[in-house]
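A single protein chain has been omitted from the complex, and every remaining protein chain is retained in its original position.
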Amino acid sequence: MNHWIVAPIVLPAILAPFIIMVLRYHLDLQRIFSVAGVVALLGIALTITAQAAGGDILVYELGDWPAPFGIVLVLDRLSAMMVLLTALLALPIVLYAIASGWDDRGKHFHALFHFQLMGVCGAFLTGDAFNLFVFFEVLLIASYGLMTHGGGSVRLKAGVQYVAYNLLGSTLFLFALGTLYAVTGTLNMADLAVRVAEIPPEDTALLRVGAVLLLLVFCIKAAVLPLHFWLPASYANAPLPVAALFAIMTKVGAYSILRVDTLVFGPDVAVTQGLLGDWLQPAALLTLAVGAIGILGSQHIARMTAFCAIASMGTLLIAISLFTETATTAALYYIFHSTLATALMFLVADLVMGRRGGAIAPTAPMAQSGLVSALFFVGAIAMAGMPPLSGFIGKLLVLDAARDALDANAIWAVILIGSFVTIVGLARAGTLIFWKSHDAQHNPAPEVDDDEEAPTLPAPEPNPGLAFTAIFGMVMGLVMLTLFAGPALNYAGKTAEQLFTPENYISAVLGGEE
Amino acid sequence: MSLFLIAALPFLGAVFPALLIRAGRNAAASAAGLTTFLALMGLLIHIPSVMRGDVVTAGFDWIPVLGLNANFMLDGLGFLFALLILGIGLLIILYARFYLSREDPMGQFYTYLLLFQGAMVGIVLSDNILLLLIFWELTSLSSFLLIGYWKHLPEGRQGARMALAVTGGGGLAMIAGMLILGNIVGSYDLSVILQNKELIQASPYYMAALVLILLGCFTKSAQFPFHFWLPHAMAAPTPVSAYLHSATMVKAGLFLMARMWPVLAGTDAWFYIVATTGLVTMLIGACIALFKDDLKALLAFSTVSHLGLVTMLLGFGTKFAAVAAVFHIINHATFKAALFMTAGIVDHEAGTRDVKRLGGLRQLMPITFTIGTIAALSMAGLPPLNGFLSKEMMLEETVHTTWLHSHYLVPGLALLAALFSAAYSFRFVGHVFLGPQRNDYPHHPHDPPVGLWLAPAFLVVLVVLIGLNSAAIVGPLVAVVSSAVIGGEKLPYYSLKLWHGFTPALYMSVVATLGGLFLLALHRRGEQLWNALPRPEAKVIFEAVIGAFTALSRWITDTLHNGVISRYAIILVAFTVGLGYYAYTTGTIGPETREPLPIQIIPFIGWICLVGATLAIMWFHRNRLLSLVLIGVVGLIVSMAFNYLSAPDLALTQISVEVVTMILLLLSLNFLPTDTPWDSSAARRWRDAAISVVAGLGTGALIYALMLRDFAFPTISEFHLANSYKGGGGTNVVNVILVDFRGFDTFGEIIVLGIAALIIFALTEAVLGTNVRSYLLNRKPHWPQSGDSHPLMMVVATRVMMPIALMVGAYIFVRGHNQPGGGFIAGLVVAIAFLMQYMASGYTWAIERQRFYYHGTIGWGVLIAAATGIGAWFNERPFLTSDFGYLHWPPLEEFEWATAILFDTGVFLAVLGAVMLALDSLSRFAWQPGMAQEFPMDINPLRDDSKDEDKKEQA
Partner (left out) sequence: MEALVASAVGIMTAAGIFLILRRRTFPVILGLSLITYAVNVFLFATGRLALDAPAVLNKYEEVPYTDPLPQALVLTAIVISFGMTAVIVMIALSAYLSSKDDHIDMTAQDSVDGAGEDA
């Protein structure tokens, strides 16, 4: 019996209550256990990735009830990869949260953090539509807690909006599930795929309604225009390490779109034609455009970074919306890049805000400005998709994949112009924040070197060393993603291939009986 | 040395200066110098093979999926440029060591410089156009850093941003062009692409690829109309200007045009685009240069002009022109770099670069004078210097060029440009070094230390030698490079001699020289004329455009995301309804297959109450208490409906949740304003109402359509009904589904509840940690409080009911598996039992008697549930596999046990703890001093006066 599949969900589910009950009053112990938990999660993620890499799809029938009657977890390359990404993202973020003292500015940070991880991993692993809803709720409510972590009137106000908008989304999710169940009489995704494929014609109208509602829910999570409005205010006002963690939440939406559209409402399923394909691509292009414009138009670094997140989601969704195997390969590579890059950008933004506030305007110089500006430069390069970091490769992949698309010109134009605007915006922000500051003092004092601190200005973090280490870790992740792009794309390609042959998934889940 | 190493060395070396700067400026400089020297040596090793015309290659597959392979090749062209980059780089490093002042962070400087150098070498060595793109954009980035090196100068910032925007933007266009090119050929490897001239030029995408690639080249090489960024890049320290903006980076565009020459050149499109751009650039650059007073600006525009010259030659598309282009690239690199360094020296020693404040430095700085003059005369194209030779070849070629059937246009304009360039070259000499000595120099000028003049001197020596005996010195190089440019075909006849006899070119040179002197004589008048002319200031325009665009984006962003969530919600609802409708209409729907149930009178009355209450809420929503009560009514009817429609579990859950929610909302309303003011116009309200009605109709119609149709397939719940008892050991199927079939959902759900409680607790802590606490302590409640806050009857009643309620809870819990009930409902019932104590006897009283902590309760709940699940692992079953059996204890009758019960216990505890923690946290807001002293059944006389106090205050 292979219990590894459920481990990414059970581990945090046990660790978090333990932290609450036993370690409630010991921050140091909380930190130790929290980090240990994330490391353990990383180990588990590596294990299951190794298991899935072989290409066979592992199914875990919870409660020992056969699908589709019980709930199943399904481990294929995609879900394994996403869980791995989650763990890889979580480690530097938790370290940074500790180093920056964010976890001490409110109660229960680590417990909520692990509950969030549980929700995300569950969403990636489950093979049951309603169970997906439950895990969405878990990760959402944990995110509500993390987003309002530490309080503060503006943050709380943003929190109200965030929660209200997402509650609408959850309601929509229930409407969708209800409709789908009422038509097909099942909740298991594989079973759903089978039944949707052979739906009698007199039921297509209602089925299509259910399908489109479901896709809309995922689009809200993925911040697709015009359903992205929840993102800027909430990410910009959340504690920025938390916002960095949220980089994975939009990916949950993208993952769900990818999963459902390859498995259930696939390209060759006649019934649900044109539900997403018709509008997702233009919407994705708009998302990228609005994101890029937002980067140039923001007056606050956190808000700007939030728009970076939107822009990279736009690029990702363009790749997804092409629905070809090559494009999906590009999308899978880009998911990794965009998650790490966005998170990196948020952490750097937190460094800046801790030192000089977030206004994109000249102010007095900051501590370790050399180091911070270097990191900002790296993050900006990654965000704008400039070489030598993985963003450039990702962009090339998407462009290359789009070349046979109908409106390849539009896609290319938007992506390239979008990155141009992004470059201009980030260059503007960077020069204003890091270079303009030298006007504040009259004598052009020597710029501190990348590896030495300005003695006069102390770093705001309790533990700057660890903070920078965490961020360097993320940078290293991007570098690795670039250097080993070949193997990474190899895996991504196999994953896309697996996604585009859903029969294996279905037969693995339903034991090939249907 | 492997080509990898040559390309990689600068990048590897870039680390050292930043680290070694502590060891002193010399250490940093020599580290940089050594790196460059090694790379240069590595390059020179390849001389024999290159001169043989072989192509050295090295490479490995990096990203095969994309066709992006790390392939490098070294042929004549690459060799020449690599030589320029590394050779001049070495000189610049030497020069910069003495040029940079003590305040400047030299470590950073050399790091950036080496990064740039590596990127440049990468460009000229890469055999894969995608790889080339990577290095291409890298040069833009590193030049951004170098131009903005003096961070305290606003010019530096703007120049850097402008350069990045223009060259980076061009690079993006080039990405598209290269991708198209690669798609045409089916490979991104240059060696393959260069073999496919016919294929490329025949392709319908040739034009697109050409234009996009040329955009990249023109922006990089500062060709008209993109020339404006280069002069502003001169805000960089002079070594940077000399290196990037005359010798190397701006030549990257030329390099690429030369690289692509074999496959792209030779068409009309190529000729008219490239040659014309080059010609115009050459002319405009030369003209502007004549009227610049800043030495570096003068040189910058002359660079623009000479780049235009080479571009034009490449544009001609003839082999001879290609040779001339190659030759001029070499010559220009030598004399222009020398001139920049000279300008730097003058600036450094005389303290100004303004021609108007200079002059007469001849005696003061003899060495500099000699160097500068020779280089300038070469730039002017005077024999016997190398500038003369390539200019001759250029003029010679123009004579044979017709532009739209006109034989005179090209030569004429070229002559004009040559004339201007002679003029500004003379001006450089005349107005800086010649003329009367002045006594108002900012510093006292004198010749610099040898470190500063060594590098330019070396270059000037080359200038002279090449001029005197070019065939011997650079002849072979030119030959091999040219053959690389023209794609290995046979070289045309050319001779690198000073004297070709009385050719048209010679006459043109003479005219140019004399005209140049003449213009210089008229310079003052010409200047007045020039200043009188209205000229667009590119920088102003650029900044204005960018500024306007920034403002526009700010406006778009802020209007789009204006923080009004009601608008976001409207968009969401409208979008959803619209797409839903579209999805519905594009499908087909069959007739109803189910008989509707008859409407009985009682449910109808219930329906009327429900609808009435709902509409009343819409109507009276501004009175918050009333609308709360109405919500309660709705919830009540909903739960009754559940019960009526044979869902007793739902009914029980709904009603108990209802009670708890109501208490929660009442408690919170206690702190919120009592009513909602009008703050949306009638029109807005009608719009909202319209949208809401549409959405309501949608959902109503949808569920109506669903209810009157059968499942398309047998539903999976038939399995649940069939297996609930034999598989799950319970007769209440709903409960069995919750704790067994879909226990995992329940597991997630109690975690949601637990998280909710934690958040509420954390928020309470956060809020009470701020000044809000004092506000809460001193606030006056909305309504005057009653005299006895704990009415006798209520206290007694609740305390009597407590055990009963607990027992009911226990009962509901135990029967849950077989009859309506279960963990949730039990948890809620017990929670309500406790809440009654809170309400009746007061928070303080209840807390004092509390024996357990809610955090623990939640934690235990989750842990027990999880443990039950994990228990299954030990008998080789998946998570949450339940087990059950029957015990028979006489005299009791058969008694059933199921691990699901244990799971349900977890649910029970989690629900109980969550609810209690939530309300407990909330009621901590209400705590005020004075409450502690009261005990249940006390009467607090003060409270009765509070009304009067209120009156007094109002009076």
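The first chain written gets the first letter, and so on, giving A and B; residue counts start at 1 in each chain.
Going forward, a residue touches a chain if its C-beta (ideal position, glycine included) is under 8 Å from a C-beta of that chain, and two chains touch if they have at least 3 such contacts.
Only a predicted model underlies this, so the values are computations on that prediction, with no experimental measurement involved.
Screening B:Asp104, B:Asp649 or B:Asp920 against the full complex identifies B:Asp649 as the residue touching the chain left out.
Contact with the undisplayed chain is limited, among B:Leu215, B:Met393, B:Val432 or B:Val752, to B:Val752. Check B:Ala472, B:Ile541 or B:Leu721 against the missing chain and you find that the one touching it is B:Leu721. Remark: the omitted chain is touched by one listed residue; of A:Ala36, A:Ala50 or A:Val160 this is A:Val160.
Touching the chain that is not shown, out of B:Val15, B:Met707 or B:Val796: B:Met707 (per the contact rule at the top). Remark: the residues of subunit A touching the chain excluded from display are 130, 134, 137, 141, 144-145, 148, 151-154, 156-161, 163-164, 167-168, 170-171, 174-175, 177-179, 181-182, 187, 232-233, 236-237, 298-300, 303, 357-362, 428-429, 431-432, 436.
Of the residues in subunit B, those that touch the hidden partner chain are 154, 157-158, 546-547, 550, 558, 561, 563-566, 569-570, 573, 594, 596-600, 603-604, 607, 610-611, 614-615, 617-618, 621-622, 624, 627-628, 631, 634-635, 638, 641-642, 644-650, 653-654, 657, 660-661, 664-665, 668-669, 671-673, 676-677, 679-680, 688-689, 691-693, 695-701, 703-704, 706-708, 710, 715-717, 720-721, 724-725, 731-734, 737-738, 741-742, 745-746, 749-750, 752-753, 755-757, 759-760, 763-764, 766-767, 770, 772, 775-776, 818-820, 824, 911, 914, 918, 921-922, 925.
Simple rule for what comes next: only the chains that are shown with their structure count from here on.
Note on chain placement: the centre of subunit A and the centre of subunit B lie 15 Å apart, centres being C-alpha means.
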